[in-house]
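Before we start, here is the structure in question, set down as structure tokens.
Note that one protein chain is taken out, while the other chains of the complex remain in position.
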Amino acid sequence: MVSFTLRRLGAGVVLLIAISILTYSILFFSSANIARNLLGDQATEEQIVLKEQQLGLDQPFLSRFADWFMSALSGDFGRSWFTSEPVAVAIANRLPITLTLVAVAILLTAIISTLIGMLAAVKRGWMDRAVQIGAVIGYAAPGFVIAVLFVTIFAVQLRLVPPVSTISPGATAAAWFTSLLLPVIALAINAVASSAQQLRSAIIKQLERDYVRTLRSRGIAEREILFRHVLRSAAPAGLTILSLQFIGMLGGAVIVEQIFALPGIGSLAVTATASGDIPVVMGVVLFTVIIVIVVNLLVDLVNGWLNPKVRVS
Amino acid sequence: MTEPTPAGQSGVVVRSSVFGRIVRNPLGLTAIVALVLIGAAAAFAQVLAPFDQNFSDITNTLAAPGGEYILGTDSGGRDVLSRLLYGGQLTLASALLCASVAILIGLPTGLIAGYYGGWFDSTASWFANMILSLPGIMVLLSVRAALGPSVWLAMIVFGILLSPGYFRLTRTVVQSVRNELYVDAARVSGLSDLRIIARHIMSVVRAPIIIQTSIVAGVAIAIQSGLDFLGLGDPAQATWGIMLSDGFRNVYLNPLLLVWPTLAIMTTIASLVLLGNAIRDALEDGQKIKAKRRPAGEKKPSRSAALPTVEAGTEQHLLKVSNLAVGYPQADGSIKKVVDDVSFHIDRGEVLSIVGESGSGKSQTAFSILGLLPDTARIVGGSIQFDGAYTVAPGDETVSSERLSALRGRRISYIPQEPMSNLDPAFTIGSQLVRPMTVVLGISKAEAKARALELLAKVGIPNPQRTFDAYPHEVSGGMAQRVLIAGAISCEPDLVIADEPTTALDVTVQAEVLDLLRTMQRQLGVGVIIVTHNFGVVADLADRVVVMQSGRVVEEGDVLEILRHPKHPYTQTLLASMLEDKTPMTKLTVDAAGGIA
Partner (left out) sequence: MTFGISHRRAAGVALTLAAGLLLTACASAEPAPSGATDEPGEFVRGEALRLGVLGDPLSWDPSQAHVGHLLQPYQAVYDTLIMREPDGALSPMLATEWSYNEDLTELTLELRDDVTFSDGEAFDAEAVKANVENFKAGNGRQAAQLADVEAVEVVDADTVVLELSQPNPALEYYLSQAAGLMGSPAAIGTEGIATLPVGSGPYVMDSTSSVPGSQYVFTANENYWNPELVKFNRVEMKVLTDVTARVNALVSGQIDATLVDARTAGQVEAAGKTLSANQVDWTGLLLLDRDGKLAPALADVRVRQAINYALDREAMLEQVQLGAGTVTNQVFGPESGAYVDELDETYSYDPEKARELLDDAGYGDGFELTIPTFPGLESIVPLLTQQFADVGITLIAESVPPQNIQADIAGGKFPAAYFFLFQGEPWVAINQMISTEATYNAFDSTSPELQKLIDEVRITGATSDDAAKKINEYVTEEAWFAPLYRLDQMYFYDPNTITSVPQTQMAVPSIYNYSPVQK
């Protein structure tokens, strides 16, 4: 298990380096006008040249990447070209919001879609059909349409929660709750729609396994079979489904944060890529990939732990 | 179908084409019709649209629907309907491009990786994992920043991001069929790898790819509109996403602008998903079971109604099956019977063997007794009584799980065919033995454990404690079957139903397990029903024999009588094949059997 973890972490590091190079080179070719955009329309040519020197934009690709990479290795991700904020601070400020958003949404998705998926798998009939139809509709409705609908109805019309995030440093739990309630639901709806459907299939697959029939023949109650045996066997498949949803949600958070003006990683990513703020984009991409690697590793570890074949040997 | 359908096969569902089945599925048909309409509307936009997509009525922006502009005009004074049609072109075409890119990358690499494995497999898998862990939207944001807002470009990149899905799918499917017999045969007969892939493997991969594509196209449309919503699209060309973001900007002035593109997007994605589901259903089982609709007015049999008493003079039988018929409702409303008019009985301490090959209905009969039929099965006739009380009363449609749950484990128990798959791999053998005893017998855990160890020793396991603590994957198949036998007798049942208890075992182990069964039966004096296709087993254990073929009982009688003087040609064939020491693999038809006799 330890060597497995180390191997995976090693592969993760290689992945991080590969993605760094890829992203940096994509961004490199888009950074031609940074100095001008920083300086605005009053700037003279000399000013622009000077600014490019200050930012090191006059350096060739390899030396720029090497500079960035070496500082990043030592933990220094530089400062945003546009807000002068250290990238590490910028991410540290925003990460808790995005992580809370996504974590709560995935938790909600896990609970609701397991419940729905289970009911549909066990009850079949109208329940099953309702889930299938709900899944199709929930899946087909673009997430941002739902989010905008939510803001309009619950925040602007009914005034139940503020339409714009009130999370700031030192904000109360209530502020976090009211600010994240709608974004979490908006994120979770699409995820529930697609994962309930997949969990249903995973559970049905387990329910059809031979040992379930044997357990029934032994007089074990249906409820116990479901909760103790079937759900446990379906867990690896479920975790994999949810980990993919998690990665998807990091993307969905970009849009949702934009709509609810949540100061998270997603909105940082949008402004940074729109303005070509390379240090920030690099930081965001790296941290996101690290999160994804960690989540995937955790899922593999939990799946390994759930599987006695791996655990025992 | 080129071959003529053999005569006399009435009641058998004719295998229809996959397309036919999709079309007969109402949701599938709706999806296809919707997609065809949407596709045609987009394709013929030039003909259908009343205006050019960029014609602007400069004094009439945000017009309400009606009049010249059927759906009104957008914030640039352009006809919404025309833009919806033209926008469909770009939206659908770019979504298709996205899927094509993903297929072009994922399919060949998946085929090669799955077929040849080796270094290519590991390298490609590594890349697939890398791409999968990229946050898609972030990549699209960067690409857009670098290369501009082209819809085509975004969809190509997104296609690359989605290609691991196809890669993994193809790879898994190919791996699973690579070593199948027919692929081996093709290889032996000298076909080149390319021909094998083209002819045999592609046909297997095709269907999953189509399903995946219907999903991917939907995802592509959704992502595209998301990018447009973030203001990252190309405003110069109409797409549904661009129209949607125009709707957002004017949501307070004309909310309807939001409705049309949303409807178009939702209908398309939903149709794609439904189509995918329909194809999957059509492929999974040609006989998708539809819940039988009760004719109006017919009442559900009341549960509380008192059970009828069994026929007088039959109470003494441990189990009696009378005229049992089991069927599965078909998509066309008919019912396919798998067990028909089956009757037999068994008394205490007796060993009855039900013989027949696969498909003869013997397992279905056994499961009817246990009440473990699949949910979709229906009792279409007959009754089952256990110890003088009906478990399936005449007229019941399903086996009452209420009545049986009082019997299962406690009085009727079950020994399955495949030992390994009948133990939950996630639990220790011990806990799987202990739990039923605590539930059924109501004894404490410690007591149950002592009993379990005793039972394990009894079924001939050399080190009971070790097996007790072991997980199923740590013991051999024969050992697992002993464990299952121990489980079956743990609660002192009156009737044990063993479903091909030795088929999955090595020949030497088979004999041991049969010995064990015989010993247990003698010691405990239980009634045993052995379901088997093997007359060797019958000869070894049974007192009486029921021979089944195609869902019906063809012969019944004392074991010696039947072994010596089989009357029915089918029984003779079965016996003959046993003597030749081989198992009949293919289903024998009545004619074929008659021919042999």
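General remarks:
Residue numbering begins at 1 within each chain, and the chains themselves are lettered A and B in the order written.
We adopt the following convention: a contact is a pair of C-beta atoms (placed from the backbone, for glycine too) under 8 Å apart; a residue touches a chain by one contact, two chains touch by 3 or more.
The model shown is predicted, which means the values in this text are computed figures rather than measured ones.
The chain not shown here is touched by just one of B:40, B:70, B:253 or B:406, and that residue is B:253. Set against the missing chain, the residues B:20, B:50 or B:235 yield one that touches it, B:235.
Of A:134, A:163 or A:304, it is A:163 that touches the chain left out of the display.
Here one chain is not drawn; of B:39, B:149 or B:394, the residue touching it is B:149. Residues touching the missing chain, restricted to chain A, are 30, 32-34, 36-44, 47, 50-51, 54, 79-80, 82-86, 90, 93-94, 148, 151, 155-156, 159, 162-164, 166, 168-170, 258-261, 263, 267-268, 271, 274-276 (touch as defined at the top). Although one chain is hidden here, its contacts on chain B can still be listed: residues 54-62, 75-78, 144-145, 148-150, 231, 234-236, 242, 245-246, 248-253.
Keep this in mind: only the chains that are shown with their structure count from here on.
By the touch criterion given at the top, residues 11, 15, 18-19, 23, 26-27, 29-30, 124-125, 132, 136-137, 139-145, 148, 152, 209-211, 213-222, 224, 229, 232-233, 247-248, 250-252, 254-255, 258, 269-270, 273-274, 276, 281, 284-285, 288-289, 292-293, 296, 306-309, 312 of chain A touch chain B in their complex.
In the complex of the two chains, the chain B residues touching chain A come out as 126, 129-130, 132-138, 141-147, 218, 222, 225-226, 229-230, 232, 244, 248, 251, 258, 262, 265-267, 269-270, 273-274, 277, 291, 367, 370, 372, 375, 401, 405, 408-410, 412-414, 416, 418, 421-427, 435-436, 439-440, 471, 473-474, 484, 487-488, 491.
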